[in-house]
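Note that one protein chain of the assembly has been removed; the remaining protein chains are unaltered in position.
Lettered A, B, C, D and E in written order, each chain numbered from 1.
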Amino acid sequence: MTTENRRHAIGESTLAAITGGTGTAVVESLKDIAPDLAEWIISFSYGDVMSRPGLDLRSRQFATIAALTAMGTATPQLKVHIHGALNVGCQPPEIIEVILQMAVYAGFPAAINGLNVAREVFQERGVAVGT
Amino acid sequence: MTTENRRHAIGESTLAAITGGTGTAVVESLKDIAPDLAEWIISFSYGDVMSRPGLDLRSRQFATIAALTAMGTATPQLKVHIHGALNVGCQPPEIIEVILQMAVYAGFPAAINGLNVAREVFQERGVAVGT
Amino acid sequence: MTTENRRHAIGESTLAAITGGTGTAVVESLKDIAPDLAEWIISFSYGDVMSRPGLDLRSRQFATIAALTAMGTATPQLKVHIHGALNVGCQPPEIIEVILQMAVYAGFPAAINGLNVAREVFQERGVAVGT
Amino acid sequence: MTTENRRHAIGESTLAAITGGTGTAVVESLKDIAPDLAEWIISFSYGDVMSRPGLDLRSRQFATIAALTAMGTATPQLKVHIHGALNVGCQPPEIIEVILQMAVYAGFPAAINGLNVAREVFQERGVAVGT
Amino acid sequence: MTTENRRHAIGESTLAAITGGTGTAVVESLKDIAPDLAEWIISFSYGDVMSRPGLDLRSRQFATIAALTAMGTATPQLKVHIHGALNVGCQPPEIIEVILQMAVYAGFPAAINGLNVAREVFQERGVAVGT
Partner (left out) sequence: MTTENRRHAIGESTLAAITGGTGTAVVESLKDIAPDLAEWIISFSYGDVMSRPGLDLRSRQFATIAALTAMGTATPQLKVHIHGALNVGCQPPEIIEVILQMAVYAGFPAAINGLNVAREVFQERGVAVGT
């Protein structure tokens, strides 16, 4: 297998493992307007970065959720990655903890808005919402 | 012990456990201009939030490092929390992984600037810088 | 009354005074997913911070509106605090002035988006929209 | 013609040239709540700034699209300026390139969200969406 | 006096009233590289916006300090406007209150970094730093 094929294959399996259907749907949705971005998400974001062995997938999802909650500009991606966190074994109360913690570092509005995204994901999956 | 004293005591010990001398120095430095903010850092940020049992301290530090790297507006705090991560058992290569991952979510400049803060902390502590 | 009860009581009355029904609704909405965040909004944000005597409530609301307009990531909270500003005696033309001023410091899109939130609040309350 | 009239006239024609109906609609929509902001958009943003001869209109639109995509807080304005870019001769694939490039500087979520705005504009105008 | 001269004159006197030497120094420093931006600061930012009668200068400075503290990307400008706040009669403890309040809306790092700018300004002017 060529390097390029290997990056794609690793990325595709990592994307599937983390985001399941939600991430694949994002990639598919980009193919009409920017197929190369769709490919970079697979081969770079997931193939080169998210699949690296130096940090477990649970910690990676906590880090992503923290960042997207704090930034406050990436609601659709936060939703994908809360799904992703649940997919790799993060527990709902842990996800809530990460978002709550952002009240300290990025302010209460960031945490409140993040929690509303989490509630939406939990409801979609039939996960009990309470901590 | 009153609730207020308990919050302060828990906060103080959590602050010490996570940030060691660096966090205490920040709190002390604020006492001239805003002693109440210094107290809130202890009793709210660390007493109410960071000491919560629902997430381990390593994951909390990864989350904070991710958020501060992505935000790009809190260099002194990022430095404190990279120290904090090392204090609670995060390994240097894991810290680097979290910062690298931010290239995907917040762009390469955020990751590069975050790594430069990490290098500074590693050098201060005599930690080998290479991954 | 214990310190903790006092913080809660002061926070609850300050929250009610500033935000009226809108803030209480936010706090209630969080109780399913993160009851502690709901409590922190009351006891920390309003009990410890917003109730402090060193600055009048009108100035505090102008400051919050300015910050949320400039940040551009907290539309629901901006809406709550424009309600809050009206509740504590800020006049609609003054609120508009604060938002307009953000064109200078955070750019025209921030000001335009902030004004659209203000219009929505004014219309909900039957306040004449014109300056 | 007075200076003030000249600024307004240049601004109005530049606004029309760049944004066409979309920008004029924004200006009109602000006249109820903040007529002076509506006037500043014409006389300052377009009269003083966007009409300056030192940079061609295509480059100005690329710059605006890049900034608004990276900021991630100005979706309605990004939409106006993608229309604007098309109005002054930017080609759809060029607009996509600018947005894609933001993945490097502001992260993948910024680029993905920007592309979704671009797709919406392209569809409104019957422009083929593919690169 | 022409409209343009009037905007400049009002702007110049408002700039002087608010920022004193610090704002004038910024305007002067820009004249080599972008004399038109220097002029826009005078005629637009101060002539059109900050001189408007609908809000008192103290409230305007509180709003600016809130926004710049929350944004966290404009340290030199925050410094200028803390000077400006003191120049128009804001009291040091009030300025500290506004910055403290940003801990709630933009996170503790924003408030801490803002206070460090305030301390610097207070020390330059020989103002007692304590609240």
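In this section, a residue touches a chain if its C-beta (ideal position, glycine included) is under 8 Å from a C-beta of that chain, and two chains touch if they have at least 3 such contacts.
Computed from a predicted structure; not experimentally measured.
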* To do: Determine which of the presented chains are touched by the chain that is not presented, and list them.
  => A, B, C, D, E
* Structure fact -> Where D:Ile10, D:Ile42, D:Ile82 or D:Ala103 are the choices, the one touching the absent chain is D:Ala103
* **Hidden partner chain, touching residue among C:Phe44, C:Tyr105 or C:Phe122** => C:Tyr105
* Which of D:Leu15, D:Ala38, D:Leu68 or D:Val117 touches the chain that is not shown? -> D:Leu68
* Of the residues listed, D:Arg60, D:His83 or D:Arg119, which one is in contact with the missing chain? -> D:Arg60
* Structure fact -> Residue list for subunit D contacting the dropped chain reads 44-45, 49-50, 52, 54-55, 58-60, 62-71, 74, 77, 93-94, 96-98, 100-106, 131
* Asked: Taking the full complex into account, what residues of subunit B touch the chain not shown?
  -> 71-73, 96, 99-100, 103, 107-113, 115, 118-119, 122, 129-131
* Asked: Contacts of subunit C with the missing chain: which residues?
  -> 70, 102-110
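Just so it is clear, only the chains that are shown with their structure count from here on.
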* Looking at the contacts, which chains touch subunit B and subunit D alike? -> A, C, E
* Asked: Between 0 and 180 degrees, and as a multiple of 5, what angle does the rotation take that fits subunit C onto subunit D by Cα atoms?
  -> 120
* Structure fact -> Check: chain pair from C-D, B-D or D-E whose contacts match over half of those in A-C is C-D
* Quick one: subunit A and subunit D, Cα centre-to-centre, how many Å? -> 31
* Asked: Could you say which residues in subunit E touch two or more other chains, in rising order?
  -> 44, 49, 52, 70-71, 96, 100, 102-110, 131
